[in-house]
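The complex appears here minus one protein chain, its other protein chains still in place.
Take a look at subunit A:
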Amino acid sequence: MGVLGMQVKMEILRILRNPYFVFWSLFMPILFYFIFTKIVNTGAADQSQWQAHYLMSMASFSVMGSAIMTLGIRMVQERTQGWSTFVRITPLSGSVYFFAKMSGQMVIHILSIIVIFIAGALINSVSLSLMAWIGSGLWLLIASLPFLGLGILVGTMKRVDTAAGVSNVVYMLLAITGGLWFPMDILPHFIQAIGKWLPAYNFGNGAWAIVEGKTPNLSNILILTAYLILFMIISNYIRKKQEAV
């Protein structure tokens, strides 16, 4: 196995063994899914459409969480504990290290999406066309990039406590204002207006469109791309500033 393969494999193992990942990105979304499609009557007109819609919400919620929190907090940990410094004296290049981290994280996203989709199929026998399954899965994977960017931004923070606190709040706020926990219609209008410009709504909305047989809006794609670029520019700037000291 090459250096990159080995590095990716270890990154994946580390995430799978992280109890926070298992709790927040697998257990919680599935539990929420069960509660809001089986126990609580949401009064949706079309039950099977709601079940598919909410499955996408929870898959988005899961992927978003592991991208922001698992990745971000781990990056801060590795830096504060001197591990990132130590890796710099090994022949492993910084770019391979970074690329492996991102690839490992993407594999985890694929895995989370598959697990949550299977949960949906088992709990509510959600049935979609093969194209819709694959299409929404691919959307969730590719459109998760801005959240990886946000995770990297969290990863530039100095202390693990700060990173954990900030990323938790950002994660929850994004999930609620993005209509991932419950449909946006029930939120106050001004929050809806803001939420439509935030990345979580645009992320979920693409997947919701796909399960309804539509294609994601161009605005969703453009807004997510803009966030990706923005997060990359900010974290690059911060990193340069930190290195200069």
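What to note about this one:
Methods note: a residue touches a chain if its C-beta (ideal position, glycine included) is under 8 Å from a C-beta of that chain, and two chains touch if they have at least 3 such contacts; residues count from 1.
Note that contacts and distances are computed from a predicted model.
For the omitted chain of this complex, the UniProt record lists the protein as "ABC-2 type transport system ATP-binding protein", which is one of "tryptophan synthase", "Circadian clock protein KaiB3", "ABC-2 type transport system ATP-binding protein" or "Cytochrome c oxidase subunit 3".
In the complete assembly, the contact with the undisplayed chain comes from A:Leu13, out of A:Leu13, A:Ile118 or A:Met172. Where subunit A meets the missing chain, the touching residues are 1-3, 6-7, 10, 13-15, 17-18, 77-78, 81-83, 85-86, 88-93.
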